[in-house]
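Here the complex is missing a single protein chain, while all its other protein chains stay put.
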Amino acid sequence: MIIVMQENAPKQHALAVVHHVQELGLKPVLLEGTERNVIAVIGDERIMDMHVINSLDGVEKVMPVLAPFKLASKEHAKTKTAITVAPGVVVGGTQIAVMAGNCAVESLGTTLATAKAVQAAGAIIQRGGAFKPRSSPYSFQGLGEEGLLVLREAKKQTGMPIITEILDPRHVELVAEHADILQVGTRNMQNFELLRELGKVKKPVLLKRGMSATIEEFLMSAEYILASGNANVILCERGIRTYETATRNTLDISAIPVLKKMTHLPVIVDPSHAAGKRDYVGALAKAAIAAGADGLLLDVHPEPPKSLVDPDQALNFEQFTVLMVDIKKIAEAVGRTL
Amino acid sequence: MIIVMQENAPKQHALAVVHHVQELGLKPVLLEGTERNVIAVIGDERIMDMHVINSLDGVEKVMPVLAPFKLASKEHAKTKTAITVAPGVVVGGTQIAVMAGNCAVESLGTTLATAKAVQAAGAIIQRGGAFKPRSSPYSFQGLGEEGLLVLREAKKQTGMPIITEILDPRHVELVAEHADILQVGTRNMQNFELLRELGKVKKPVLLKRGMSATIEEFLMSAEYILASGNANVILCERGIRTYETATRNTLDISAIPVLKKMTHLPVIVDPSHAAGKRDYVGALAKAAIAAGADGLLLDVHPEPPKSLVDPDQALNFEQFTVLMVDIKKIAEAVGRTL
Amino acid sequence: MIIVMQENAPKQHALAVVHHVQELGLKPVLLEGTERNVIAVIGDERIMDMHVINSLDGVEKVMPVLAPFKLASKEHAKTKTAITVAPGVVVGGTQIAVMAGNCAVESLGTTLATAKAVQAAGAIIQRGGAFKPRSSPYSFQGLGEEGLLVLREAKKQTGMPIITEILDPRHVELVAEHADILQVGTRNMQNFELLRELGKVKKPVLLKRGMSATIEEFLMSAEYILASGNANVILCERGIRTYETATRNTLDISAIPVLKKMTHLPVIVDPSHAAGKRDYVGALAKAAIAAGADGLLLDVHPEPPKSLVDPDQALNFEQFTVLMVDIKKIAEAVGRTL
Partner (left out) sequence: MIIVMQENAPKQHALAVVHHVQELGLKPVLLEGTERNVIAVIGDERIMDMHVINSLDGVEKVMPVLAPFKLASKEHAKTKTAITVAPGVVVGGTQIAVMAGNCAVESLGTTLATAKAVQAAGAIIQRGGAFKPRSSPYSFQGLGEEGLLVLREAKKQTGMPIITEILDPRHVELVAEHADILQVGTRNMQNFELLRELGKVKKPVLLKRGMSATIEEFLMSAEYILASGNANVILCERGIRTYETATRNTLDISAIPVLKKMTHLPVIVDPSHAAGKRDYVGALAKAAIAAGADGLLLDVHPEPPKSLVDPDQALNFEQFTVLMVDIKKIAEAVGRTL
């Protein structure tokens, strides 16, 4: 940690900071500059609270040297983590993991038809929301537990593992009983009570980036789950909020190489929610794979206009099948398989 | 709702949209333009899902005419809502309601000293967090229930009502038993499970704007609480996330007149979290009152550098007392009292 | 254009709007709704100023139906525009056009070495800045005219056409004499005096998106050049400003499919300025081609740390050569050549 003193701060302020650092068991080095004094801290600064330092007399700013997360960092695990979701179904390996299905579970008929169609085209995990976070209290809120049973029945017939969303710490046990991957949505990325509960579960958790979360905050939320005991975290970039309104969100494609540099965890992309419009999903899906993503989460529906949630971004079966052919080519161009 | 067809969409696509609107019991008007066709919908469009319309063949875009919230709107309640928190303590009346205290409850001594100091300077509600949402799992997470008891003891001695944060739907009953206002933080603005539970409580709820929420989304979250049965919602602007890093967040001062135009609910401002730096809190607090805010939420601590949470933004007692004198002058300049 | 009246606006306000629209020679349709009145305008609304309408008594909001640009739109030219920069050098055809070189021209030696290296690896246009916009007045500002002569000499030896930046309307004639493509940087996207001057030139113009410009504003700036008489405009996405600081800018990868839908003009991407860090340039370059970009603009330097401008984002010759092999594979996967 680097502590910059104000230009006109008296020497005793700097000395008080030095003393404070020593009391924490770290080693301060006072650098008396021509323009202002700076204190460098040697040791694991993560035990210090930068806001406390920042509030000491005479301190102008505090600059951390280390990232605040540990278990999520490359320093903790030097090799890429691959997560086994079910026998033969791995996220973070050589194969691109495509998770596809209805945004919300509607009925067994729709779920099953979709599961079979996406499996035939190459998807290895079926998605479907039973509990849905909706921005309006007047919108369809999901089938709840009944939706989980529908997914389970579809799994029985197709053998595809299930990814489904979890909204409430009170539902963790129930959802973990049925699902193979528990998905935390963008609005809950900093629902720390929920993250802590998910740390107690053994099932993999797919954590979506908050729509205005920095990459560092994203990894800190992953750290919550890891630190609570669950090592199986999959990160998902799904678009961030910017001033641009041509798309629902702005897919932060750069997050893929940045995350690959900072963490050992697998990284997938949700082009459906990023685009918010069917026409743009394909281009974003292909870009994600070209940039190094380990997988995709895609909305597919037999008749998108009849989808109860987000109908404008779902692909129909034919569109999905055509896209998978294109994705396979890109995957091979970057040395992956589909 | 206005539905714009694509330039080259065949007439039958427009007719299918017309048919769809009629089936919903609304009245469509097809306008055949020189450049493209447009369908205007007459009736309460809020029963339609604009995403469904958007996904119909040939539709280019859908533009809602009405705001999606009802109970929070000025159309629902034409006069400003004033919320009585305790006998003689009102938010949304002529008096500016100042809520001040420690960001996190630390001990009875600190809480009590702070409560007395802020009360002497003119605050009417004491703040203090017992459950704290922290971006790092390694940071102090609050005293929990013990913190609530500390607040209660301080209330006993000072008579000041309590505002405290609620993070988890499982804690609603407990927190409502002790607190006079339940505060929903920025990270939980779209924690819909929590909002629904708060709708069942009779205590006032202070809802903070999500750090990247639009004003419309903010009001939709208020609508969740209102629609679930609790009419006592106080809105709180606390800064939004932008590219500027000189302050922790960017206080959206314009949100005050915009909200005043759109809703009957009271609007307060949290300049401490917006600024993130003590030096800027005063200017923002004064600006908020000048712009028409009904109150303020302020971090105050006897020794800010020793504060366990957000020490860099808390005011000490003297700074708070001086600021209250300034705020009183601004309040009077805009026809309010303190 | 759709004009929404305020809920409580008296009928005569709506009639005054109707009258105003008629006077402009357009056809108004008054729709009396259950919640509020709406006036739909039939005809080419682009002759109306929506701000004027917005300021009429009783108007709540105005929603345009048509995009405000014409010449840049797909409605103006249904087929994709391919721009011939030099004999056999086309931007917007099947071949991916790679433009590469030093961010700033430094010397003939460096320029020539770079031009030869990038040409050998498959680039078809050499980049190099003679006039440089620098955020600090104390930084190197470019070689000016001397830099143009250096580029010209390199062109003589390699045959590669030149792209270089133009900052000042007073330099248009000079730069157009030497360059094959005139580049407008992100800070000048709305320097309308400059855009107008570039409309009078016959050389192609590469227009970079402003760092906080919407896609619509971007196309309006292209419209300035087109409307001033120059039909040869190449669009360049180079990253937008968001709250995320892990990269210099956030590459808006979605802009590629969105622009492809809205305009006939070619679209290229500058991954070097988007990333701002060498390590991320390759992933972004590959993503751009996968998403459908027509070309790339890349910073390359024999010894990046010695580059006078933006040394942290330039690739060295070997990195560029390896990247071009990867790009070739992606290009082929999406049916293009390199």
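Read from first to last, the chains carry the letters A, B and C; within each, the first residue is number 1.
FYI, a contact is a pair of C-beta atoms (placed from the backbone, for glycine too) under 8 Å apart; a residue touches a chain by one contact, two chains touch by 3 or more.
As the structure is a prediction and not an experimental result, all values here were calculated from the model.
S.K.: Decide which residue listed in C:I2, C:V65, C:I124 or C:L167 touches the omitted chain of the complex.
M.R.: Counting the whole complex, the residue in contact with the absent chain is C:L167.
S.K.: I'm checking contacts with the chain that's been left out. Which of C:K27, C:R46 or C:K116 qualifies?
M.R.: C:R46
S.K.: From the list A:S55, A:Q95 or A:T242, which touches the chain that is not on show?
M.R.: A:T242
S.K.: Considering the whole complex, which of C:E223, C:E244 or C:D294 touches the chain not shown?
M.R.: C:E223
S.K.: Can you list where subunit A touches the absent chain?
M.R.: 2, 4, 7, 29, 31-36, 38, 40, 42-44, 63, 65-66, 75, 241-243, 245
S.K.: When the complex is taken as a whole, what residues of subunit B touch the one chain not shown?
M.R.: So the residues of subunit B touching the missing chain come out as 212, 214-216, 240, 242-247, 250-258, 261, 274-275, 279-280, 282-284, 286-292, 326, 329-330, 332-334.
S.K.: Could you pull out which residues of subunit C are in touch with the chain that's been left out?
M.R.: 46, 49, 51-52, 54-57, 68, 133-139, 167-170, 187-188, 190-193, 196, 211-212, 217, 220-221, 223-224, 227-228, 241, 278, 304-307, 309-312, 314
To be clear about the criterion, only the chains that are shown with their structure count from here on.
S.K.: In whole angstrom, what separates the CA-based centres of subunit A and subunit C?
M.R.: Here subunit A and subunit C have centroids separated by 31 Å.
S.K.: Where in subunit A do residues touch two or more of the other chains?
M.R.: Expected reply: 212.
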